[in-house]
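Removed from the display is one protein chain of the complex; every other protein chain stays in position.
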Amino acid sequence: MIRLEHVTKVYDITIAVNDFSLEVAKGEVCVLIGPSGCGKTTTLRMINRLIEPTSGKIYIDGKDTSQIKPEQLRLSIGYAIQSVGLFPHLSVAQNIATVPELLHWDRKRVARRVDELLELVGLNPREYARKYPRELSGGEAQRIGVARALAADPPILLMDEPFGAVDPLTRERLQAQFVRIQQEVRKTVILVTHDLDEAIRLADRIAIMAAGKLVQHDTPETILSRPSNKFVHDFVGTDRALKRLSRISITNFIRQSSSVNVNAPVKEVMAACDKCRWVWVVNDAGQLVGWIDRTTLPEGGSVKEAIVQVKPEEIAVLTSATLREALSRMLGQGFRSVPVVDDKVRLIGEVTLRDIESATAETETS
Amino acid sequence: MSTAKTPQQSFAPDSVAVTGTVIGLLALVPGWLTLKPSRVAAGVSLKLWELEWGAVGLFVVLWSACLVLGLIGVKRRSIFLGILANLIIILTLIFAGFAASRLHATTTPIARVAPGAGFWVTLFAAYVLVFAARQKTRSSPLWRNLLSWSGLTVFFVLLFLGWFDSISVMQEFMGQEDRFAQELTRHMLLFGGSVIIGTLIGIPLGIWSARSRRAEKPIFFIANITQTIPSLALFGLLIAPLSALSFAFPVLREFGIRGVGATPAIIALIIYSLLPIIQNTYTSLRNLDPAVIDAGLGMGMSRMQIFRRIEVPLAAPIVLEGVRIALVQSVGLTAVAALIGAGGLGAFVFQGLGQAAPDLIILGAIPIIILALLVDALMRTVVRITRPRGLAGGGA
Partner (left out) sequence: MRRPQIKDWVLLAALIAAFATLMANTHLWVATLRLLFPAEAQVIHPRASPLTLLLEHLALVAISSSITILIGVPLGIWVTRRSGRNFLPIVTDLTSFGQTFPPIAVLALAVPVLGFGVLPTVVALFLYGLMPVVRNTIAGLNAVPHDLIDAAYGMGMSRIQALLRVEIPLSARVILAGIRISVIINIGTAMIGAAIGAGGLGSPIIAGLVLDNLAYIIEGALPAAVLAVLADQLLTNVEQSFVY
């Protein structure tokens, strides 16, 4: 769908992009990654002609982009940048409506689309449509930036470090959301990042660049298991096995776990599970509130007295998490299993260390 | 594809320089000198070719050379352009003085010769050219300064050599030399003295407003309002009460305090200089990074030491910027005060307006402008000097 052929960009005496050729299929997420100055952002900006190539051609759907008027080209491509660039003098709704209005959509259609997009990125339209950028948090602004890029339903989306400007926790949530949205809308996405973990998590294929050249273009699994040269090998780092775990969602690894109500008497703990040492404690709504160690159980009394209270966000993972996060949580807390909760903090099940070990073993051989 | 220096840079036409040369060529058309039978009568405009054909040829050649240089690219063309432009300025000045003397010699002594539009526009066009050349040249600062200041220097040299004595303004001046010196001194005393007093009042007020939230609002409210009031109106509003005062207490008149004249002028000038000084003092103190003061306190410095060693050097350039603004503003305001009898260079302007004598008007207006420019340049240098090394540029 997008084809770059021998694209080169030269500034004065610097060669920013050197004979770069790439093909991105329809509906594919291609992540451009590389060290600082490798030319990834320059390449991205040549696709929508914010920068003109010195030589080489770029084809979108078989059409040569240099033959299309730049404004027209860009109206049909979504563009999201790191600093988001929301217009401060326009409301959220007006921001999102920018491209549709440039395309002369009628007002009703625009309004419907704005509501649709806000829901897509997980924000309540009634609450957010009238807000102004200065009232938004970093994560909200980033999501609206994505909504704005998707407004006119372009087939292609270009993103330049779209999740870079927020804290790690928000970034993780935004990435999860991106995966979810992409499953729904199936755009052709070219995303630039310097964060390898992000690339591994989001990409269908990764294009690694160095000094303006394409070094390897493969699926994340292949790059991790068969780096093509020393540069890629060093770039992905020595924890390749761990990185691979971030490609695997925990959904298939969630086990049923035993739990007991916080108001229950102690003897129910025995009943909940006689072979386990630790049992999760939930409240009446089913939400995780803590755990109990059977070996330190007092005689009689209630669970409430013996419970070790925890904050769910410190020990639990969401159902959208990856094996890597689960493992990371386990190691951090010193447990061998980690509880899985839904978005209302209700206990769903757990993932155990043993299961992760067998998953790692599988991926080693693949 | 890649080369050491992109060729385009040297060969692109310098649009600013070309604009300058076009203006310069057009400036050869309107009258260069105006011959008036007396200082108040209307004059006859004399074109360049009526004065001297040779001059026309000379200027056409010079401007064309500049045009060609501006369009094509040669190595170091900016230097050549700059030299040519300065040459044009010098020749224009020399020619004006020479032609004026020649004309004057052939007419009655009370006739006046004034520079015309052609003369002024030529100088402007040459300025555009000098500016463009200075912008683009890569030569050393020495060359750049030579380019910028040669024309002006020659002007002053010629001025003092009496080259321009036949020109109307100089004729006017020569009839008023003593008075000119007197009014100039008066002008400087008025604006200088007022700003000094304004600074003495303004800095403490600025410090107070920076330290006290409650004082901030009223101080700025009053300062802002007074700044908005037109100068003539403020003078007027002060005259009535001052007149009443000087009638009620005749002793004041012994001290020269009366309704009109210097008194309302000085009071108004002080009021006008307050806002820039208060504003800048306030900003300079507010902009101080509290961490720096904290560090000072932590080191064991006393409040007075912190004030002297940290706050003052850091705040000084910004406060001096405020003083600069107040001074430049006051040069003009003092000129207006001549209307209420305060004297100063404005007296020439208003007298000239009253007599419909343009030369008298110019005799007042031009020195006022030069004075403002000099004060501005001087204060900018002072600000630059007092800016502690290591501080980024940019003030209030």
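Letters A and B name the chains as they come in the text, with residue numbers starting at 1 for each one.
Just so it is clear, contacts are C-beta pairs under 8 Å (C-beta built on N, C-alpha and C of every residue); 3 or more make two chains touch, one makes a residue touch a chain.
Given the structure is predicted, the values throughout are model-derived calculations rather than measurements.
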*Option from B:Pro109, B:Pro141, B:Pro230 or B:Pro250 whose C-beta touches the chain left out*: B:Pro230
*Among B:Ala27, B:Ile167, B:Val331 or B:Val383, which residue is in touch with the absent chain?*
B:Val331
_Tell me which of B:Met174, B:Ala295 or B:Leu373 is the one touching the absent chain._
B:Leu373
_Candidate in contact with the missing chain, chosen from A:Leu75, A:Val185, A:Ala264 or A:Leu297_ = A:Leu75
*Residues on chain B that touch the omitted chain in the whole complex?*
14-16, 19, 114, 128, 131-132, 135, 225, 228-237, 239-240, 243, 259-260, 328, 331-333, 335-336, 339-341, 346, 349-350, 352-353, 356, 358, 361-362, 364-366, 368-369, 372-373, 376
*Name every residue on chain A in touch with the hidden partner chain.*
48, 50, 71-77, 79, 81, 83-85, 87-89, 98-99, 102, 132, 134, 148, 158
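The criterion applied here is as follows: only the chains that are shown with their structure count from here on.
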*Go ahead and note the Å separation of the Cα centroids belonging to chain A and chain B.*
61
